[in-house]
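Note that one protein chain of the assembly has been removed; the remaining protein chains are unaltered in position.
Take a look at subunit A:
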């Protein structure tokens, strides 16, 4: 009697790693890529050891991927200043950046702001406030930016000037061509002021 095949014990077997993949038995014991070059039996706390084993087991399941790189402090030998710069700017570079001009009524020159970096309306407003040293306040659906002398507006793909904050952030970034911070006195006709 072959109970094993009937009961399909393998399907209920508890094992480490992603379900639905076979465990290649010849990969044990895993090669630990961690601090010490010595073997896995060296003095490590038991929790660290089991964590490493888990992480390696998981990667054993990927067909041709190299073992997971356990990050070692101090390696690779790159100054943290450089690492921080590259990681931030890698994000910028990957995103392509989304620079739009920002004008402030009455200011002698325009500035540029990267919408990708802002990631949200809150950050955008804060960034505008910092850039021009003014207070814009909070957006409200009914009354716009009523607490401030300024209202942030943007020109969309159709060429229309819209109040910042009405549409979801992603929709905004994909349609915003440029920004203009209007002074209250200029914006009488908009109604929401």
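Keep this in mind: a contact is a pair of C-beta atoms (placed from the backbone, for glycine too) under 8 Å apart; a residue touches a chain by one contact, two chains touch by 3 or more; residues count from 1.
Everything that follows uses one rule, which is that contacts and distances are computed from a predicted model.
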item: Name per UniProt, for the chain absent here [options: "F-box-like domain-containing protein", "Phospholipid-transporting ATPase", "serine C-palmitoyltransferase" or "Galactosylgalactosylxylosylprotein 3-beta-glucuronosyltransferase"]; value: "F-box-like domain-containing protein"
item: Contact footprint on subunit A, counting only the chain that is left out; value: 33, 35-38, 43, 65-66, 69, 71-83, 85-86, 89-90, 92-93, 96-97, 99, 109, 111-112, 130-131
